[in-house]
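Take a look at the structure set out below.
Of the protein chains in this complex, all but one are displayed in their positions.
Let's turn to chain A:
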Amino acid sequence: MMKKELGLCLLLAVISAITGAINPAFLSLVNLLNMANLIGLFGVFALGEGLVIITGGIDLSLGSMFALLGVVFIDLLTTYQIYWPFALLLVLLGGLALGGIQGFLITRLKMQPFIVTLCGLLIYRGAARYYTSDSTRGFGYGDEASTLSTIASGNIGGIPNTFIFLIILALILGVLLHRSVYGRWLYAVGKNEEAARFSGISTNIVIATAYIISGGLAGISTVLFVFYTNSVSPSSFGNFYELYAIAAAVLGGCSLRGGEGSILGIVLGTALLQVLQNLVNILGIPNSLNFAVMGTVILVGVLADQQLQARRRRKAALASLARTAPRSTLVQAKQSASPPRVAALPTRTGDQA
């Protein structure tokens, strides 16, 4: 199970080493810290996207959520002069609420996640543009939220706070996903919702919670991005970001069929994407090829992973065949294992052979 993550680490190291060898500027402290900042920014909401993907769903609305929550957030701080902790809280609640609505539509009203979140993408973007009459919102010259700004975009000993947030959130979600009962349920629901339901798991609540967590993380990401760019242009802020998150999750080992993926994988997937972007810049590859490079790497990565898995499965199947080889002894073992007082010999047998 950890093989995937190990492979990603290796890939990350190899790409970094090659890029560093070609252009040592890649490994300079400034560049590394800059990348760490971006990994932090893009990692936080990728974690939420990952959880949603593990349920077998998808969240396409994240980028638009950033725009809507972003303009509201700036307005709360500048126009309404609301004390920043409350503004922060309101944006967080806003993210949770949007996630909750999507979760409700998907689980209670049985709508498809793709459709619900696609409509979310359109609606939130439209709402943000209408709300601001399509004008960019930014901070004035006053220091409306200098404390929060320092927290969101500052650094501790040079390490960007965004990266530190990502690590903290990843640790929390890592425990949630890999150690908690909820995490176990999430995987079970993602793999086989019906069997989970037959085991007494409230599958609707489990799935809706994933969307709510994703919404909440989108709220946090909004604040981090707002202080990264210091202004929000409602028509472009966060555009395509949900796709970065999906790409990171998939590259990190999540399957869109659900039930697979890990927090570490998602973080590594995010890191790999940012390294690729950086590499395009630093190696002087035309910036217009940015997406093409990303797409190619994801394609090759997922393909390689599938091939490796198929090979592992074949090996396992061969091993189990070899184990069950002498059928007659197996049958004897089965019969001697059955309680001796039962002299049951049913005449009908099921057949799967």
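Keep this in mind: contacts are C-beta pairs under 8 Å (C-beta built on N, C-alpha and C of every residue); 3 or more make two chains touch, one makes a residue touch a chain; residues count from 1.
Here, contacts and distances are computed from a predicted model.
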Self-check item: Listed names "Electron transfer flavoprotein subunit beta/FixA family protein", "TonB-linked outer membrane protein, SusC/RagA family", "3'-5' exonuclease" or "D-ribose transporter ATP-binding protein", with the criterion being the UniProt name of the chain not displayed
Solution: "D-ribose transporter ATP-binding protein"
Self-check item: Options A:201, A:226, A:251 or A:297, residue touching the unrepresented chain
Solution: A:201
Quiz item: Looking at the whole complex, which of A:180, A:287 or A:306 touches the chain that is not displayed?
Solution: A:180
Exercise. Give the residue, chosen from A:91, A:128, A:170 or A:188, that touches the chain omitted from the document.
Key: A:188
Quiz item: When the complex is taken as a whole, what residues of chain A touch the one chain not shown?
Solution: 175, 179-182, 184-185, 187-188, 191-192, 194-202, 259, 316, 318, 320-325, 327-328, 331, 333-335, 337-339, 341-353
